[in-house]
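Removed from the display is one protein chain of the complex; every other protein chain stays in position.
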Amino acid sequence: MGRLEGRTVDPAALEMLKHADEQGLETAWDRCRAQEPLCGFGNLGVCCRICLQGPCRIDPFGEGATRGICGAQDYSIVARNLIRSIAGGTAAHSDHGRHVALTLLAHLDGHAPDYRIADPAKAEAVARRIGLDPAGKTPQEITREVTLAALRDFSRLEEEPCTWVTSTVTPGMTEKFEECAIMPSNINGAIAEVMHRSTMGVDADPINLIFGGLKSALADYAGCHLSTDLTDILFGTPRPVRSYANLGVIDPEKVNITVHGHIPLLSEIVVDVAREMEDEARAAGAAGINVVGICCTANEVLMRKGIPLATNFIAQELAIMTGAVDAIIVDLQCIMPALKTLCECFHTRLITTIPFSKIPGAYHVDFREERAKESARRIVKLAIEAYRERDPAKVHVPQVKNEVVAGFSLETMLEIFASVNQEKPIRALVDAIEEGEIRGIALFAGCTNTKARHDEGHLTIARELAKNDVFIVATGCAAGALAKAGYMRPGAVKEFAGPGLSRFLERLGRASGFDGGLPLAFHMGSCVDNSRAVDLAVLIAKEMGSDVADIPFVATAPEAMHEKAVSIGAWAVTLGFPTHVGVIPPVYGSSLVTEVVTKIAEDVFGGYFILETDPLKAAQKLIEALNYRNWRRKYSRASLDEAMVAE
Amino acid sequence: MKHVIIGGSAAGMSCAETLRRLDPKCDITVISDEARPFYSRCLTSYYIAGKIGERDMLLRDPGFYEARRLNLVMGKKAVLVDPRKKAVVLDDGSEIPYDRLLLATGGRPKLPDIPGAGKRGVFTLRTWDDAVAISERAKTARKAVVVGGGLIGMKVAGALRDAGLEVRVVVASGRVLSQMLDDEAAAIARRLLEAHGFAVDTRCDVVEIEGDDEVRQVRLQDGRRVDADLVVIGKGVDPEVGLAEACGARVGRGIIVDEHLKTSVPDIYAAGDAAEAYDIAWGEPRVNAMWTAATSQGQVAAHNMAGIPTRYPGSVGMNSIDICGVPFISMGVVSPRRDRDGDGLVELARRRAGNWYRKVVLKDRVICGAVFAGVVDKAGVVLALIRARARRDDAPERILADDFTYATFMDVIDEKGRYFQEGGKRNVQRIMQGGY
Amino acid sequence: MKEVFVRLARCVGCRQCEISCALVHSESRDIHQAVWERPLPRQRVRVTREGSEYYPLRCFHCEDAPCIGACISGAMHLDEDVGTVACDTARCVGCWMCVMVCPYGSVRIHEGQKVALKCDRCPDEDEPACVRGCPTRALLVKERALVV
Partner (left out) sequence: MSRELCKAAIEGSIIAASYAEILLNQAIRRYGEDTPVGYPDTAYRLPVIRSLSGEDTPTIGDLPAVLNRFKANIRHEPTLENAKLAGEATLFAAEIIEALKYINGRNPYRAPYMGFVSDAVLRKLGVPLVDDTIPGVAVIIGKARTSKDAVTLFKELQKRGILVIMVNDIIEQLLEEGMRLGVDYMAFPLGHFTAAIHAVNFALRAGLAFGGIAPGKREEMLKYQAERVDAFVLALGELDEVRIAAELGAIHLGFPVVTDQEVEEIPDLFVAEPDYVKMVQRALELRNIKIKIVDIPIPVTFGPAFEGERIRKEDMHVEFGGQRSPAFELVRMMPMDEVEDGKITVIGPEIDEVATGTAMPLGIMVDVAGRKMQEDFEPVLERRIHYFINYAEGCWHIAQRDICWMRISRDAFAKGFRIRHFGEILYAKFKSDFPAIVDRVQVTLITDEAQVHEQLEVARRKYAARDARLAGLTDESVDTFYSCTLCQSFAPNHVCIVAPERIGLCGAVSWLDAKASYEITPTGPNQPIVKGECIEPVKGQWVGVNEFLKVASHNTLEAVNLYTLLENPMTSCGCFECIMAILPEANGVMIVNREFGGMTPCGMKFSTLAGSVGGGVQTPGFMGHGRSYILSRKFIAADGGLARIVWMPQELKEFLKEGITRRAEELGLEGFYDKIADETVGTTVEEVLPFLEEKGHPALAMPSLM
């Protein structure tokens, strides 16, 4: 394997890496090498920089310091660092959700005229779920109530649980969270509490710290879920859609606008406005305007508008290197500041849009909900301007793209399931599990990371699981990886699925009349949309008469990178998912914390982390986890039926 | 040039090897009364314990001597040195002429006058042959008594215990390792020994070894009789000075040598356990019967014998022992007595939990001795300080606080650590390190 | 002959050399696995601080090494091919004479195995691990002749 081949399995990315190498352009992989060797203490989580006495470090090999200056043991330090990561992730997800809620509210108040309530049915469904009575109310009134309820989850003063937790999980899970004192009542409060309890001289008890972290993780879950709900109301619940993925979607003939980041508030509008401004682009000599997405913004606009996905997180720079991107519009999260340096080598405009997410030297267009279209127009104009400066000699677009079928919100999935079981759509999936046709379900989530070979984890594990009859759903950059590699085109089922999964998907495709067949992996949305996968799991659990902790449903983040991945992982485990992470998080410095997250968590919550960097081994462990759940369910129940147990 | 060396252990062999390195052409003869090739005397106790085998005892490969053209005269004893004839007479009557002679005759175990010491099962330990005999006996013996609590006594006691015997140590003085350790460290050692199942009697002696032909029990000073089927007497070693005395060399406790390790008789040098050479810590000549001193004395003697005048910088008496898994190191002046050793001696000590103990002894504010127990990792840095005779007023405090490294005393020990400073901020300097 | 040199002004006391050293002497050579190995891997370099100055202390591989002279078992020896002072741990009996005489405190006791523990200058590596691991290049490998 060559030096560059070792970095990615994505042919488009590889071509661009070679191009970059020839052109002397720097990428994250180059910078990664400059960071080697990574700090051993930091890598193990035993570096504490929380107070100004330190930094303190615990000698992982046991000969030097065993405690920090304040006396904090390895486990306190690791636990504090870990939960601060969770709080970081929670802050990111929930602030994203809050932003959507405030936009909705502004719209309802008449301050954001460029938006509309795209899915009143969803508003009504959410209202019912959270215990509001929508009868006789207008969509606006219902949406307002739902939005205010969501905002209350951020700021509730009473010791009552967050609505978006209790209303979306089983009663058994709710009771477990209450019993363990990890039920959040206030998202912001949960974050503040983590930051507080992990400051110098507060909590040193590793379990107490971790449970505090789990409370924040559940707050993160609430934030994700309400974000999904409100975004669906505002922009519409995704429906099946066809598009393309990978760098080949960049069209050298057109003005290419890349939307990158996470929150669709602006990118949705940009997509609309770009359609209106095609003529201006043509006037500038282009064949039109081509909006493409990177990262989760890509997922959002792909799911709802069919906008093609250019690439995922770690390859974001490679898109610019095609020389054909005229503007890259970024909002928040996962945006590499390195984009600026790279844009300097091209004509590409880097445009930041959020007041708290800027990059020195980038264009900044201050995005405001109340003048959304205007902001969008300004941005598209910048792109068209830039197009005029494009140097055709520098254009290098790899001709790699794959067809994608996306838009699998839970609502879409249930519609498909309903085609085989009208009365109880979820039964379609449950029957397949109980009859052993499919082994279980796996959620692919998370980022991409230089520590792993780009996309390799996602693809390898997906292939292995599909071969072993595991039903696959995906979100975030994991979904991006699967989409780019063609795992979301219908033909992939024949190529990769085992006999049971094949049979199941074909039957489902036939019954639902799904145009052209179903994909191998179901795209459920961006990383906040992991909530959709939870809804699916909860439905299955309820149907099977148990909790998520008992059903064959696993999660995997083969190339996790962001703090958000840490918080999602934490709540996935808390909700009961065996959760694989393919990058070792900084916990190995404490045997206690490692044991808790990888083993003992299972005894308490049913979920636990599988930390495994080898994708093949990881796939094996995930399959074992599914087998185990199926086995246990069978034999703790079979015994009852067969009265093998004397009373 | 004919070089003759009497004695085939550390001093003799290091001299022989150094001579060959310095002068590829000369004639070198080594006379040893043992019929064994060069082996490590210090390993005898490990041999008894069964921790090492025959092969590990040997310090040189079989072809080593031939490759260096060393004439080995093995299993023969030199009975006379004739300085006028410049020849050595062996016990078989033959003579070996020399131009330069090294007396590396070593020492001889002290044999106190205990009735019954001649019975079967009673041993001293100096040579490999002794070790073979003891280890043979240990295969069937069950109870051992070790007479003497010095280094040899303690090592053989530990070895016999490892070999599975019950071991009693009978020590005449008030503490074990009385030469090597001070009261406090000795108390730690004793506690460890007892915790590991050794019986230890101090201020006690064996007054008779009983049994018909073989040892059956020993009678102690206080009247007790204890069963024993193996007795090792380890009451110390006397320098072997007979040949030197007979040829008229000046002899004190050992063979007195000057700073070039020359005896008072022309062309005769002395090194190793038999020699009384300069001791840095005490500031006067002493017999320091140690492997490391013997090695370096042999090397210095070789230089002088080869005609390269080389000063012997002196040795520091020191030793290291592992007792029941806990290391002990002492060096230089360990437990000074004001009446004997004069004023100006200060002892500073510190005891911490576990087996941690440390002491430094200062003479005129310069460190001249130290004791370490439990944690010994940086003892060598303190030794370097003693050797450098450097005065650093913060040294005792830093050493006792365990808050020092080589870097702390780099300026007074040597500057080797300052290798390669960027931008010429400091001079690049290379320090030659002397032999010890 | 190559030697490891230290540029004291560049040492920031990050102790990455210690970690790298322990790692290269581990079974797995992977930080995430090494911390679970038993016995734990041991580092042969120690970063110490004297005043405001950090000092990564390791064996200087003396030409006329006291530890070799003091060794009673023949374990400590000069590896003439590469110019290092090496310890054949199979022969080491744990008498600690080498510890006693090293003026740099660079020979320690391997507590788990009861043998002498010192820098071997990574015989199987292109570059000693401490040097490779040093993020500020405070440790360097140079031809001794070029420096001295």
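Letters A, B and C mark the chains as written, and numbering starts fresh at 1 in each.
Quick note on the criterion: contacts are C-beta pairs under 8 Å (C-beta built on N, C-alpha and C of every residue); 3 or more make two chains touch, one makes a residue touch a chain.
What you see is a predicted model; the values in this text were computed from it and never measured.
The shown chains contacted by the absent chain are A, with contact judged over the whole complex.
Touch with the chain omitted from the figure is made, among A:E158, A:E179, A:D391 or A:E423, by A:E179.
The residue from A:G97, A:P206, A:P398 or A:P425 that touches the chain not shown here is A:P206.
Touching residues on chain A toward the chain that is not drawn are 73, 75, 178-181, 205-208, 211, 591-592, 595-596, 599-600, 603-604, 631-632, 634-636, 638-640, 644-647.
Methods note: only the chains that are shown with their structure count from here on.
Separation between the centroids of chain A and chain C, computed from CA atoms only, is 46 Å.
For this pair, chain B with chain C, the centres built from the Cα atoms lie 28 Å apart.
If you average the CA atoms of chain A and of chain B, the two centres end up 71 Å from each other.
In chain B, there is no position where the chain touches two or more neighbouring chains simultaneously. Contact of a single residue of chain A with at least two other chains is seen at no position.
Chain contact summary for the complex, chain C toward chain B: residues 3, 5-10, 46, 48-50, 53, 55, 57, 60, 62-66, 69-70, 72-74, 91, 93-97, 99-109, 114, 140, 142, 147-148.
Interface residues of chain C, counted against chain A in their complex, comprise 14-16, 18-20, 22-23, 31-32, 34-36, 40-43, 132-133, 135. On the chain A side of its complex with chain C, the touching residues are 37, 39-41, 43-44, 57, 59-64, 584, 588-589, 611, 613.
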